[in-house]
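A protein chain is absent from this complex, but the other protein chains hold their places.
When the chains are written out, they are named A and B in that same order, and each has its own residue count from 1.
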Amino acid sequence: MKQSRWDVWIGRQPALFALILLILALMINLIFQPNMFARETLNSNMRVFLPIILLAVGQAIVILGGGIDISVGAIASIVNTVLATRVGLDGSPAQLWQFVFISLLAGLLAGAINGFFIAYLRLQPIITTFATSFVYAGLALFILPNPGGGIPANVVSLYRNTTPFSLPLAFYIIAIVLLAWMYLSSTRYGKFLFAVGGKADAAYETAVPVTWVQFSTYVISGFMAALAGIAITMLSGSGNADIGGPMTLNSITAVVIGGNALSGGVGGVAGPVMGAITLGIIQNIISFASIDTWWVTFVRATIIVVALAAPGLVNLIRRKWS
Amino acid sequence: MKRFSVSPPVAALILAIILFLLSGLLPQGFGSDLNVAQAQATNIVRLAVFLGVIAAGQTLVIISGSEGIDLSAGSVVTLTAILTYVIVNGADARVLPALFISLAVGGLVGFLNGVGITYLRISPFVMTLGMAGVVSGAIIVITHGNVSGRVAPIMTRLIARPLSPNLQIPNAVIIWILFGILMWLLLERSTFGRNLFAIGVNRVTAKLSGVNVTGTNLVTYSLAGALAGFGGFLLVGNTGVVHLQLGQPFLFPSIAAVAVGGTLLSGGKGSYWGTMAGAIVLTLITSLLTTMQMPESVRRMVLGGTLLILISIYGRQRSLRQ
Partner (left out) sequence: MAELLSARNIVKHYGGVVALSDGNLDVHAREVVALIGANGSGKSTMSKVINGVVVLDGGQLLLDGHPVYFPSPQAAKDAGIATVFQELSLIPQMTVAENIWLTREQLNAFGVVDRKAVHRRTEELLALFEGTFKTGLHPDAPVAALPPDEKQIIEILKAISFDPWLVILDEATASLDSRQVQRLFELVAKWKEQGKAIIFVSHRMEEIFRIADKYSVLRNGKTVGAGNIKDIDEKQLIKLMIEKESALGFLRGEAKSDEKIEPEISLEVENLTTESLHGVSFQIHKGELIGIGGLRGQGQRQLLHSLFGDLPYTGTVKLFNREVHFRHPREAMKAGFALVPGERAREGLLYIRSILDNFLLPSWRRYGFPLKISNAKGDAAQVGSSLNLKMAGLEEPVSSLSGGNAQKVVIGKWLMRNPQVLLLDDPTKGVDVGTKAEFYALLTRLSEEGKTILFYSSDDEELIGLCDRVFVMHDGMIQTELSGKALTKENLIAASLGVSNRGAQ
């Protein structure tokens, strides 16, 4: 039961693994894309990565609190279909803001429903959010049965080309999210989050409001998923009810390679953000590596599985060594 | 205090009958004419066979506990259905090799799931979801987007047709009943089955009682994969055609069927009889929605809602405060 010094040290640097992986991916990507740090390339890469980054942040907070949220992709889909159908290609800015606001409320509500079932009715997080993901995906499909709709083109191009101080807009959004997390994690709520994810029974006996904390993590995740949905819509300019679904697994993968334990209570948010960027860069590399078109899906999926397996592999090898 | 108790399989069967009778009240429902009703009922059970067989593997992994689940089942069904279709290509002689290959390929995917889950400690949900992507990728690699083949006459005769013209019981149902008996023998009358329940309840106790936990788990996932493979083989024998999304629609209902049948989603308790009854209930619900011409979106929401209600009834975890 005693942990070695290495374990303790690694336990305190959960994001280190993610950082090493990120640097590695960056170096490989640089070979394929020598101009990747040029403003334009950087901006176009980052705005593609942003949705997964936002989903990963929400996912990370739920996982830190001892849960998991399978419905994040479906929530992002709802937001995407709402914006694409209600704002429309010729919508006014006022309409856009109105529905961005409504989208955020929808995300909070979807998260609150998850949280209600899991925290207050005490259902298993995985299976519950799996069920709600079906409900939410159905709702998105109901709102927009066939891909289409959209938001005004000028909004899309404004979003794409805004680079304050020559840095991608995504950098600012990531910075705000990380600052918010730094603040949150050093407040009492942050301690509660780690306590609930670490050992819920013990936290309850210590008078931590366990149910409320669990509930809140799903609300946060719903909110982040709505932000991701907005980012997706801004990026693509159109609507598709199935756009978010496949992103769920990526958000979990980002959290895993970000160094957070899926069992909860260990890690942070910076690691998952780096994990999400790493995943994005890997996708980049695949598209540059001139792989046969028929193989791309297989290679992507295999890389995801290998990424998920990486922490386990490292552990297995270390156990064999010692 | 005498407890009021109906075993879950019986409860599910009663639910199926009530649903069937209620559907008679709907304008486009079943059961308005006795002969029609009988034919409808037979048809529903026949359709339930495929869901039931696919849900067999799901039952095993869910009983194995530790959040056991197999999300790759849908892709595996598609893969083995396509393989069977291509290999058989109309020849009766190639049916047995195709069956063998379906079982082997399914078993291999399941084995890989098992390796990831047991040795690399990846959560079953995440591992099998990732594997679903890999299998989907493999399907694209194998088919290059289009498949050409044909099922053999003997398959249609053995699976889709009734036993004899006088006795209107489809062969598939007979196969299912025999299959059910084998599953019962496996779960209730074999050492493997007893060990499976044991690891589902408590893996530490199981190990300290001499159960090979890792081995049992690995076999369970391999078996689940092989059973999904068998499901693909049966399914193509019934439909006679394949497409790239053939198995996917069975995934969510297969999990819901297990839950309806009263198998604890947390593991360690359950039966295949329950899953069979659950498969009938789920098929009935899906058929009803189809008959009522509900769009895909509503179908998804109803399925998601069904599972949500089920886990709210069966899946409550213990309260922090007693």
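By definition in this document, a residue touches a chain if its C-beta (ideal position, glycine included) is under 8 Å from a C-beta of that chain, and two chains touch if they have at least 3 such contacts.
Keep in mind the model is a prediction, meaning the values are calculated, not measured.
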| item | value |
| --- | --- |
| Which displayed chains the hidden chain touches across the whole complex | A, B |
| Option touching the unshown chain, where B:Ser7, B:Gln38, B:Gln168 or B:Asn212 are the choices | B:Asn212 |
| Touch criterion as defined above, residue of B:Phe197, B:Tyr221, B:Phe250 or B:Tyr272 at the omitted chain | B:Phe197 |
| Touching the absent chain when the full complex is considered, from A:Leu169, A:Ala203 or A:Ile282 | A:Ala203 |
| Where the missing chain touches chain A, by residue | 1-3, 8, 11, 183, 186-188, 190-192, 194-195, 197-199, 201-209, 265-266 |
| For chain B, the residues touching the chain missing from this view | 1, 185, 188-191, 194-195, 197-198, 201-202, 204-212, 264, 268-269, 321-322 |
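In this section, only the chains that are shown with their structure count from here on.
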| item | value |
| --- | --- |
| Rounded Å distance between chain A and chain B, as computed from the means of their C-alpha atoms | 31 |
| Chain A - residues contacting chain B, complex | 68, 70, 117, 121-124, 126-128, 130-142, 145, 200-201, 204, 210-211, 241, 246, 249, 252-253, 256, 262, 294-302, 304-305, 308-309, 312-313, 315-316 |
| List of chain B residues in touch with chain A within their complex | 67, 69, 116, 119-123, 125-127, 129-131, 133-134, 136-138, 140-141, 144-145, 252, 255, 265-266, 295-305, 307-308, 311-312, 315-321 |
